[in-house]
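All protein chains but one are shown in place.
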Amino acid sequence: MAIEVRALTKTFTTGRRRTRRTVEAVRGISFSVEPGERLAYIGPNGAGKSTSIKILTGILHPTSGDATVLGIVPWEQRKRLAARIGTLFGQRSLLWAELSSRQSYRMLAAIYGLSRDEERARVGELGELLDAADLMDQPVRTLSLGQRMRCELAAFLLHRPEVLFLDEPTIGLDLLAKQRFRELLVRINEEQGTTVFLTSHDVADIEHVAERAIVINHGTVIHDAPVAAMRRTLLATKLIEVGLDDHAPIEVPALPGVTVVERTDLALRLVVDTTTTSVRTVLDALLTGTTTTDISVVDPPLEQVIAEIYERPAS
Amino acid sequence: MTAAERRAVRVAFAIAARRTLADPGGLVVSGVFYLIVVSALSAVWRVAADANGGALVGYSAAALTWYIATSESVTISLNIRMIGDLGEDIGSGVVAVELLRPASVLWIRVASELGRAAARLVVIGPAGVGVAALTVGRPPSWPAVALAVPAMALALTANVIAQHAFAASAFWLRNATTAWFLYQKLVFVLGGMLIPLEVFPGWLEAVARALPFQAMAYAPARIAAGHAEPLLLVGQMAWIAGLALAARAVFRMGERRLQVVGG
Partner (left out) sequence: MRALLATARGAALEAAADRRALASQALAMAVNDGVWIVFWVLFFDRAGDLRGWDLDGIILLQAVLTTSGGIALGLVANARRIGTLIVDGGLDPVLALPASPLGLLLLRRIEPVNLGDFAFGVTLFAVAGHPTPSRTLLFGAVVAASATLLTGFLVLTGSLAFFAGRGESGELGFHAMVLLGSYPVDVFAGTAKVLAYTVVPAAFVSTVPARVIMDFDSGQALLLLTAASTVALAAAAVFRAGLRRYTSGAVWTRA
């Protein structure tokens, strides 16, 4: 078991005396992760994602509950764990801004106890893997965001971590850079068997990186399933978008499994649960007795599926 | 300035003052800082006066305490980051954007800083009176202390305007830190904040009196120490006028430079 979490809870208290409030950032979370898995930990802002990952990397102490990463309790043996995992937090850099990446690697190698030979070999290897070899000698501050991300990744992977923890790593990157980043993560996982634990609120990260998704909201696990299964849920709903004729009134067919998502004078959007009612039935009902100018039937985006999952109470 | 601009300036002052008064933490920190400085520095001067037969260059130990309490109050009330922030705002282009508005950037900023300082002085002033009274008893002259109050207001005004003129070097230099260090020292020593001007050797005293810095600390401090000399206030007002003209001129030049060089 690479990661094991049981009833993990973290409560924060706000500082002021009179307005003292307790916030349960994480409430009784439990899950386990096998070595080599690629897991996305998703939720809206404030759901408790960052808190969870910080507990697992030993930065925060939980209020109650247990967790082990690679058999080590993170907050009790932080240093021992730190040598075997990699942490990449979206807004915090591992590199020294004024120096070149290579100089930062030298420092990190010393910190992680790599010999000079090991360091040199590893940096070369990563330079090739990440296509960053020619970027490594420039001051980090002069690199573009995408270039810097590649150099950060090398720093992140320098000591051959067994588990990678990434907190919102693709924030601020352009589409191309995001794509490359995701491809690299998958490659690293496949080639080296590294466990990947990624938090994100970008659905594309789930679609392209994760095999499994844990959805959390308000500090608890809402949904924990393979991504493929979530896609199946997707196929069970369809979105029907109808353009209306301004002058004619429209009567929404009162069929089970049909929900009106949006309604204006000129448009109507319905979500159909195809396990209850078939799209054909709904279309037949719409086309007779109403004047429509346009109809389209689409798959709802994964975004919406996730959003819907967010709204559910804890399973 | 048009009537609207004058109103904008008044509003800037009021808002800054109100905001400062609404932050008790900040006020407490300034207050504690002030008390420590005044206690330490006045102790030094008292010891010197006592060792010198009770008075030093005409100031008794008590007078020196009231002097220091006043000179420090008008300096500590000021935002220590004024020049640094202004320099940064000029360098980063924030001021360039402000210049697009139909109001005087300079005077609105001056008014804000004055509002902030005035609010701090409201807390620090009484603290000063308290610490001085507790340490050495009544001031050499209560009417003089009363006269020191407007002098303190004028001192703050002169100081804020001068700092803005100084910080405007950022239109050309890009780094106002050096300007700030220099400025600080000038006020601290030549302005009479740390040391009454009478202590200086003759030639240095003459130089210090001729400079604007004495209007920022020495003037009110001397009055509070028991010398109710109205001419000092006249001098302060004259310097304020001069500094205002200088600040406006430098800002105009800076503005023109921005238009030529870009933000």
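For clarity, chains are labelled A and B in written order, and residue numbers in each chain start from 1.
Everything below uses one rule, namely that a residue touches a chain if its C-beta (ideal position, glycine included) is under 8 Å from a C-beta of that chain, and two chains touch if they have at least 3 such contacts.
Quick caveat: nothing in here was measured; it's all calculated off a predicted structure.
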**Fill in**
Out of A:T51, A:T68, A:Q147 or A:T237, only one touches the absent chain, namely A:T51
**Asked** Where does chain A touch the missing chain, residue by residue?
**Response** 12-16, 21, 23, 25, 46, 50-51, 54, 57-61, 75, 78-83, 87, 89, 92-94, 96-99, 103-104, 106-113, 139
**Message:** Even though one chain is hidden, which residues of chain B still touch it in the full complex?
**Reply:** 25, 29, 32-33, 36-37, 39-41, 43-44, 47-48, 51-52, 56-57, 175, 177-178, 181-182, 184-185, 188-189, 194-195, 199-201, 204
